[in-house]
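Got a structure for you, written out below as structure tokens; questions coming shortly.
Omission of a single protein chain aside, the complex is shown with its protein chains in their original locations.
And then chain A:
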């Protein structure tokens, strides 16, 4: 234990840099993941015959072992953070996409029928009814994607993209368990931290009328 604290202190700068890199990778990947998956989810909720194939493709991506995916991408994209980001984005897609789709299609049909019958346009129905009511689901998807991404981002080290994986990898190579822990612990804390923040946002995002 003492060893661990010594390591934390002596490698402080390195750990700090890796930590920030890790946050950057996770954050950017999730942000781009949302930017892709949210609109796609909205579109496949409207054109439902495309839903199964689209979700199917992202589900297949999800089944590729993460280490293997990073490996596949290197020959195509070379090493560096773009490669890591692309791999992370691919993993972030499915939870956000699926939850957006489920959230929107799960909105009670009678509310949409009422909106249509009262003269709301499709865009108004989407923005004023479907999205607010689907928001708790969408937020839950983003939460899952974020925790997942923070974990997988440790593998970014293998494509030279840095992050806390660097610390863990170094520790493993030098049989330095304290160093491994110094990398792994911040990853876990980061995941928990993000999860708590997003949980709070999720709660705030739940429309007031839906809380008992």
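Here is the rule we go by: contacts are C-beta pairs under 8 Å (C-beta built on N, C-alpha and C of every residue); 3 or more make two chains touch, one makes a residue touch a chain; residues count from 1.
To be clear about the criterion, contacts and distances are computed from a predicted model.
Between the names "Polynucleotide kinase-phosphatase", "NADH-quinone oxidoreductase subunit M", "Carnitine transport ATP-binding protein OpuCA" or "TldD/PmbA family protein", the one given in UniProt for the chain missing from this structure view is "Carnitine transport ATP-binding protein OpuCA".
Considering the whole complex, the residue from A:15, A:88, A:129 or A:198 that touches the absent chain is A:129.
One chain of the complex is left out; on chain A, the residues touching it are 108, 110-111, 113-121, 124, 128-129, 132-133, 207-210, 212.
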